[in-house]
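Every protein chain of the complex appears in place save one, which is left out.
Labels run A, B and C following the written order; every chain starts at residue 1.
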Amino acid sequence: MIKVGIVGGTGYTGVELLRLLVLHPEVTLQVITSRADAGTRVDQMFPSLRGLVDLLFVHPDEAHLEQCDAVFFATPNGIAMQQTRALLEAGVRVIDLAADFRLQDIASWEAWYGMTHACPDLVAEAVYGLPEVNREQIKTARLIANPGCYPTAVQLGFFPLLEAGVIEAGSLIADAKSGVSGAGRKAEIPALFAEAGDNFKAYGVAGHRHLPEIKQGLARVSGNGVGLTFVPHLTPLIRGIHATLYGKLTRDVDLQALFEARYADEPFVDVMPAGSHPETRSVRGSNRCRIAVHRPQGGDTVVVLSVIDNLVKGAAGQAVQNLNIMFDFPEAMALNIVPLLP
Amino acid sequence: MIKVGIVGGTGYTGVELLRLLVLHPEVTLQVITSRADAGTRVDQMFPSLRGLVDLLFVHPDEAHLEQCDAVFFATPNGIAMQQTRALLEAGVRVIDLAADFRLQDIASWEAWYGMTHACPDLVAEAVYGLPEVNREQIKTARLIANPGCYPTAVQLGFFPLLEAGVIEAGSLIADAKSGVSGAGRKAEIPALFAEAGDNFKAYGVAGHRHLPEIKQGLARVSGNGVGLTFVPHLTPLIRGIHATLYGKLTRDVDLQALFEARYADEPFVDVMPAGSHPETRSVRGSNRCRIAVHRPQGGDTVVVLSVIDNLVKGAAGQAVQNLNIMFDFPEAMALNIVPLLP
Amino acid sequence: MIKVGIVGGTGYTGVELLRLLVLHPEVTLQVITSRADAGTRVDQMFPSLRGLVDLLFVHPDEAHLEQCDAVFFATPNGIAMQQTRALLEAGVRVIDLAADFRLQDIASWEAWYGMTHACPDLVAEAVYGLPEVNREQIKTARLIANPGCYPTAVQLGFFPLLEAGVIEAGSLIADAKSGVSGAGRKAEIPALFAEAGDNFKAYGVAGHRHLPEIKQGLARVSGNGVGLTFVPHLTPLIRGIHATLYGKLTRDVDLQALFEARYADEPFVDVMPAGSHPETRSVRGSNRCRIAVHRPQGGDTVVVLSVIDNLVKGAAGQAVQNLNIMFDFPEAMALNIVPLLP
Partner (left out) sequence: MIKVGIVGGTGYTGVELLRLLVLHPEVTLQVITSRADAGTRVDQMFPSLRGLVDLLFVHPDEAHLEQCDAVFFATPNGIAMQQTRALLEAGVRVIDLAADFRLQDIASWEAWYGMTHACPDLVAEAVYGLPEVNREQIKTARLIANPGCYPTAVQLGFFPLLEAGVIEAGSLIADAKSGVSGAGRKAEIPALFAEAGDNFKAYGVAGHRHLPEIKQGLARVSGNGVGLTFVPHLTPLIRGIHATLYGKLTRDVDLQALFEARYADEPFVDVMPAGSHPETRSVRGSNRCRIAVHRPQGGDTVVVLSVIDNLVKGAAGQAVQNLNIMFDFPEAMALNIVPLLP
């Protein structure tokens, strides 16, 4: 049993970590922090956890996180980078679900996130926690930069094509749609039911913070730079991301076989049969990514459909997957959840 | 043509007033105020109004509301009572869509709303703007207390029974369900899509501000006090209220005929055929209230089903209906809207 | 390990049984039948089960259900009664999720369900599978009538009050709201997204098949007949039932203590703290029923709020709970699921 702490337990990634960890047989939930709600019972804020979590939110100053074996940051951007060094020095392994350690290019990070980075040296050490490309490094990492939700869905969809070098890397398009929980549990008007319900819109077409993260990840596997147009949309789902990816084929290839081979050994990536259209609900509540690959009318445009639950494979589930890899637990431990359909 | 001003134009009742008034042939929209968004184009905040409204939000201090013929307050509770006296003295007629003038019992108002009332004498003058009981007084009123959304749906459902004296007035039950827009356009966590979506709950069972308003209205027609249990619920609709009303019959009566006779001349109350179940969408976007009355298994419990669009008959539409009555326009002017179904 | 069969695996209760049983450590899924979809892979129809279920739907005639230890009927009403006798004679224990064995009064059943009952003698033997009242009989039952969804939520809410004799049994009101999955996975216009979405309505006010079932169950504990007005509503949820129950108190009592004592030992009934408003999402995907009891304004009306997931505690989860009790497995086996919130 390892002792685990969660910093920032009142957001959606926080409560999702709780949902997964309360049934994790190798984890003791040691502490959950909240600055605003210290002293409140966790199951008062989240009645879904009644009978399962017997903890109160603790003020960060009194959390004694250094006594944990691992700490998750489910905080806004810019918090983890302030506290990570002390934890690492105390021997704690850190998984940051925010963006603080995702971009290796510090100048780019500071431009997109609008703050000065507190510990560029730790960024260099951090391992990008996408097991499908970094499993070996994750095993021994002290510090994990847990990927963003859009980047997870988009990268897993493009990897087989870029690794095989069968598409033009310079003209990729990712048309992505996210459920509203991706905006977090924050009181903001655009995320109200009466605003986001029965409504569909694009946003951030001029530039979204996940763009450099995706490009960095794709560039790694493509061998040289990629050109990417990334258009995120808000769709009236609670959970779920659907990425529709477009690329121009440079040579003929058996796309279905390519994808199946690439992910044959991945426990959480499901390549669906040819002709499939994965639905977001088919992964609701689970850590799976389901992918289908199409070549409409036999033309030279490849279309990849990739779905995840943004709070699980796009956040908390992937973080637990990383924890399992880091501590040498079975990779699917506590993640063996059947999607909730309907 | 009359000149009309709206105080507090950025909430849902404000934008709904705009939707109705831009096509009102006797109204010139003179000014719309917003403290926070002064200087912003109205159609930038509400693109649905592009091409229809060519105004900017104006700071209340610069609004010159006294130059209007009528002013709507689409503000939080406690604002209208500060400004109404000056407007009335300037000859402006006032329709308050908030609760400031709804309760004749000032002590009760102050207890439920948690503030000291600024002008109890004006409360005494104010006319409760429910045309189905107060049409004559509305015609000459200077100041209208526009009813709340729940109170409109509940009172219209109970009136025929109480007026005819056929139910026990002491043991009424109103089980009411509201869409999320009833909470207003305010950044609050419980109204987020990811909170209120795919979720149903009761709230305010211990006591809701609309309870004394409903009881006051029902007591007027029943002749003596009423006993009412009122349980509001939040349902994942954007718009709509469905009130399910229960009463115990004290004598045999043709309920269908009773309701049809009561509302035969009402332009906005539709008594549906016996056996009907009105749907909230059947009034979506319109000023209608649809009602059906049932007597399950021929027992002594009467069940009334009453639906309205909370933003129209429950707020802005009723306010325009009151305006029409006050200024001797045809009562349905600008309200002849076909409900949006599906 | 016991061998389990499911008859009628393509509806929502069928796929929900699958979701629960695939992770049940004592169950081997032997066979799933479908007349219309025989030969189709289960995970082709329900991609959420990819990697978890490696079965094809089998035609009922070729299912060899008599080789199972237990068989679930997730079929329309009227099917189980045709096949149950043969299974019982073969030593198979049967859990019917439909209504065939729920009503002890055969004439009433035939009137409400519009068919002649095929085996009245088995109705007499059948145990009504509500563990909170019938746990002992369930242990040894050969045939379980799994309760309906509304009846589960309503009965659990009224039981403490009726058992203690503190309310008038003759004037009960149950105002119940159900998500759309309660209508089943049937191609019918009223259940379309464009019909049931953003819409709220009552239905079946004149009489609903769950009315006699609820009255039968309440009468058992009240000692004599009950009078019940039951009004079901359709609300735009996928899953969830919220029952709002009203009764008239006949004497003063500590309601909170009464409810807590009644359900203290029940693993799946959670009495929430005084003043709570249970949300349907707080039980989404789980077998829990959460209940809160209120006495508004200290009057003589008691209001009980009771929520379940209609597909779990209201159907498949309760069926698995019954299976666990029948086969002496831990009662919560395979039901230890954290609700999906948000």
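In the analysis below, a residue touches a chain if its C-beta (ideal position, glycine included) is under 8 Å from a C-beta of that chain, and two chains touch if they have at least 3 such contacts.
For clarity, every value in this text was computed on a predicted model and none was experimentally measured.
Across the complete structure, the visible chains that the omitted chain touches are A, B, C. Contact with the undisplayed chain is limited, among B:28, B:116 or B:336, to B:336.
When the whole complex is considered, the residue among B:129, B:157 or B:285 that touches the unshown chain is B:285. Within the set B:12, B:263 or B:329, the residue that contacts the chain not displayed is B:12. Even with one chain removed from view, subunit B keeps its contact list with that chain: residues 12, 15, 19, 22-23, 46-52, 181, 185, 197-198, 238-239, 270, 272, 276, 278-279, 281-286, 290, 311, 336, 338-342. Within the entire complex, the positions of subunit C that touch the omitted partner chain are 12, 179-181, 183, 185-189, 191-198, 236, 238. Interface residues of subunit A facing the missing partner chain: 171, 173, 175, 177, 179, 194-195, 197-203, 205-207, 227, 229-231, 233, 235-240, 242, 244, 246, 248, 275, 277-281, 284, 294, 296-297, 299, 301, 303, 305, 307, 342.
Throughout what follows, only the chains that are shown with their structure count from here on.
At the interface between subunit B and subunit C, two copies of one sequence, more than half of the residue numbers in use appear on both sides, so the contact is built from largely the same positions.
The chain occupying the central position, as judged from C-alpha centroids, is C.
Farthest from subunit A in terms of Cα centroid separation is B. Subunit A and subunit B have CA centres that are 45 Å apart. Computed from the mean C-alpha positions, the centre of subunit B lies at a distance of 39 Å from the centre of subunit C. Residue positions 179, 194-195, 197-198, 236, 238 of subunit B each touch two or more of the other chains.
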